[in-house]
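Removed: one protein chain of the complex. Kept in place: all other protein chains.
Labels A and B are assigned to the chains in the order they are written; within every chain, residues are numbered from 1.
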Amino acid sequence: MNAALTGYNFGYLDEATKRMIRRALLKAVCIPGHQVPFGAREMPLPYGWGTGGIQVTASVLGPDDVLKVIDQGADDTTNAVSIRRFFNRVAGVATTESTAEATIIQTRHRIPETPLSEGQILVYQVPMPEPLFRLEPRVAESTRLHAMAEYGLMQVKLYEDIARQGEVATSYNHPVMVNHRYLMSPSPIPAFDNPKMHMNAGLQLFGAGREKRIYAVPPYTDVRSLDFEDHPFKPVRAPHACAICGSEESYLDEVITDDQGGRMHVCSDTDYCASRPPV
Amino acid sequence: MIVLHTEALAKSFTLHLQGGVSIPVLRDVELTLRAGECVALAGPSGAGKSTLMRCLYGNYGADSGRILLRHEGAMIDIAAADARVMRAVRRDTLGYVSQFLRVIPRVPTLDIVAEPMRARGVAPDEARARAAALLTRLNMPPALHGLPPATFSGGEQQRVNLARGFAAGHPVLLLDEPTASLDAANAEVVIALIAEAKAAGCAIIGIFHDTAVRQRVADRLFQILPVYEPA
Partner (left out) sequence: MNALLEAQGLHLRFGAVRALDDVALSIWPGEVVAIVGESGSGKSSLLRVLAGMQRADAGQVLYRDAAGATHSILDASDAALRRLMRSDWGFVHQNARDALRMEVSAGGNVGERLMAAGNRHYGNIREVAAHWLERVEMDPARIDETPKNFSGGMQQRLQIARTLVTSPRLVFMDEPTGGLDVSVQAKLLDLIRGLVADLGLAVLLVTHDIAAARLLAHRIMVMRHGQVVEEGLTDRVLDDPRHPYTQLLVSSVLAA
């Protein structure tokens, strides 16, 4: 398994680039939720496949780390498998599918069900880091709104959801306030996962490759989902038990099983599901 | 008690659009008015009676001289007062009934009459009640009170104007032809209102075209003669 390629620097990126990214990460950790620009490199995979996350992972990865990669909660999907294999080959690090065993977990669109512990790092792949992106098309104005902490506009968006649909329509990528200061996109994780960000023991790092932004939530940081007093934030979960492990707490994927409308609900977090006795 | 006194008051109009020609209208006007008296301005047509009235109200600016008015217990020169002081003077001390009502679109008659009382802090209900009573006394049927006066006849508009002028109980009142468009019955009401105001200590300066009315309300006449430029 440990078939590291020769001819590449450890972790694929050159050391100067890693240093640049680490500096951006340090700044991001110091200003929780604030987007820090960085000089994203071209990576050997297309934008949208995790170029931001992969650069963050490459920059924090050491030879002793144990890496886990998940895509929508699963360790065995194409994106997860290729990124895991990539780091195995360019860094020669150990990989795992176990959340508890991993020191670094790169994720696309989920937070593992198993709570992180101190010392663990969760690296998010982020397509669009700017939470105000659809509301304020001018980048300079968005920057000012962050600088002045003027987030009434985001609240207007939630107001519009409730006015039109009776409830907040964002079932994923629901904006959060970090450390009572910065409005942040949690990346397209389900709203169900938002509460896990709050006071998390692990370090949460976010990388957006195409948009060239890095941001972070340090351990034990206050992270609140935006809501209204009379329409409090509700993490939504399909009202079913997992067809494999029977969990009634985990986030479920709906799987279509035939052309007659047959369907089943299974845990999106494959490691969590596999660690439980089957029903 | 002297409530109003003018010293060397002069007013001319410079018509810049007509080559800057200057038309003198008032010169050396010395007028004294005491509480409880009614002074009628007299003089030939065009002598400047209305101009004096408008100068006293601050509607026209005096060129020189002083207009001393008792306002909040002290004599102040309103010819030199700034706009903010003048607004307070108009709100609390100086009332003016012009010949014509300036109609504000869509505002009901009752509110137009109540407005000066409201500005002086009278509660809305009381102001409206007093406004309604005054209008009714001036033979304005209640059916009209809720309508904006834009479509009213000249006489009706004049009565709205009078009700508005008398409503707030200003200590100094300027009346420009208050009975001009009124029939005899309504003119009698105005004469009674003037008498009551005087009895309450109000000082009045008026222009009364109707000599019969003038003789009944005025305590004395103040003559205004046309200004002739020395050749």
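A few points about this structure:
The working rule: a contact is a pair of C-beta atoms (placed from the backbone, for glycine too) under 8 Å apart; a residue touches a chain by one contact, two chains touch by 3 or more.
All of these numbers come straight from a predicted model, not from anything done at the bench.
Shown chains touched by the hidden chain across the complete assembly: A, B. The chain not displayed touches subunit A at residues 144, 147-148, 150, 152-153, 155-156, 159-160, 162-164, 227-231.
Looking at subunit B, the residues touching the absent chain are 13-17, 54, 58-61, 83-84, 86-87, 104-107.
Throughout what follows, only the chains that are shown with their structure count from here on.
Work out the mean CA point of subunit A and of subunit B, and you get 77 Å between them.
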